[in-house]
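Only one protein chain is missing from this complex, and each of the others stays in its spot.
Moving on, here comes subunit A:
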Amino acid sequence: MLDATGAAPPASQSTDRFALSAHQRMLEAEAVHVLRETAAVFRRPALLYSIGKDSSVLLHLARKAFYPEAIPFKVVHVDTTWKFREMIAFRDAQACALGLDLVVHTNHEGLAAGISPFSHGAGLYTHAMKTVALRQILDRLGADAAIGGARRDEEKSRAKERMFSVRAPGHRWDPKMQRPEPWGLANTRLLEGETMRVFPLSNWTEHDVWAYVRAEAIPVVPLYFARERPVVRRGDSLIMVDDARLPLAPGETPQPMRVRFRTLGCYPLTAAVVSEAATLDAVIDELRSSRRSERAGRLIDGERADSIEAKKAEGYF
């Protein structure tokens, strides 16, 4: 929530924090405030961890918010089984290093039904393995609030999302049901069966996230940095061949290219960008001169103009 006093926190005396700008300190304090509100008013919140840069920032902020206490929520990862291998390795290393109470969930019915990005199309696959899987695990945990790293600058329909976003029974999002949040003051009360989605990074931009990752030295998955990787070209997209499950067309052979990812998801549905940016500084510089939006690499978003809105209505994050 935006600081209701309107003032950006002034530079404090502690040396570590000079690295953050006034704007970054404001964003950090706001996210910490939202995380603490969530811990204070909900019975069983869960933090959705997608392993991406936003999730990494979110975890870091949660550690800061409750220090010296441990993060008082379960950390949930919805594993579609199609994530990049490096993501899974990173996830497990982080869980160990930070002592996270990690819950990994896969929609096994979907898996048993043989649903994959290739057999059923990206739309149905995403619905079954991400949206339905998320609903399953939130229900199983009895989570009344799910914290996610979504940002308003990602996409147009997200620009109207609340910090505290009510979901009807069945995790459905109704844009007309959303509660006003004047002064960042949230009505967090729920009726039976309703749940809350909480977005502490609402006011962050992609640039803010990277600048914060650099300032706070937050570990991120190496896939964000350029390296030679085996890719195939599919239309306008470069798809990394992360394992042998990616069906190759006759005559199609993976080519080594220096690429990186701006956003991470399921590898067959996440396009790489050609890049030389192998360091954090280089990534931030590249971001400033890029003329493509962050989610352009998400193949599932582009299907319809209101595609994210439609998926959110069904319970997608």
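Note that in this section a residue touches a chain if its C-beta (ideal position, glycine included) is under 8 Å from a C-beta of that chain, and two chains touch if they have at least 3 such contacts; residues count from 1.
The rule is simple: contacts and distances are computed from a predicted model.
Not every chain of the complex appears here, and the one that does not is recorded in UniProt as "Adenylyl-sulfate kinase", selected from "Sulfur reduction protein DsrE", "Dehydrogenase", "Adenylyl-sulfate kinase" or "Phosphate-specific transport system accessory protein PhoU". When the full complex is taken into account, the listed residue touching the unshown chain is A:K64, out of A:K64, A:H105, A:R172 or A:R234. Of A:L185, A:L248 or A:V274, it is A:L185 that touches the chain left out of the display.
Of the listed positions A:S21, A:T81, A:T106 or A:S237, the one in contact with the omitted chain in the full complex is A:S21. Taking the complete complex into account, residues 2-10, 12-14, 16-17, 21-23, 25-26, 28-29, 32-33, 36-37, 39-40, 63-70, 152-153, 155-160, 175-176, 178-187, 189-191, 202-203, 205-207, 281, 284-285, 287-293, 296, 305-306, 309-310 of subunit A touch the chain not shown.
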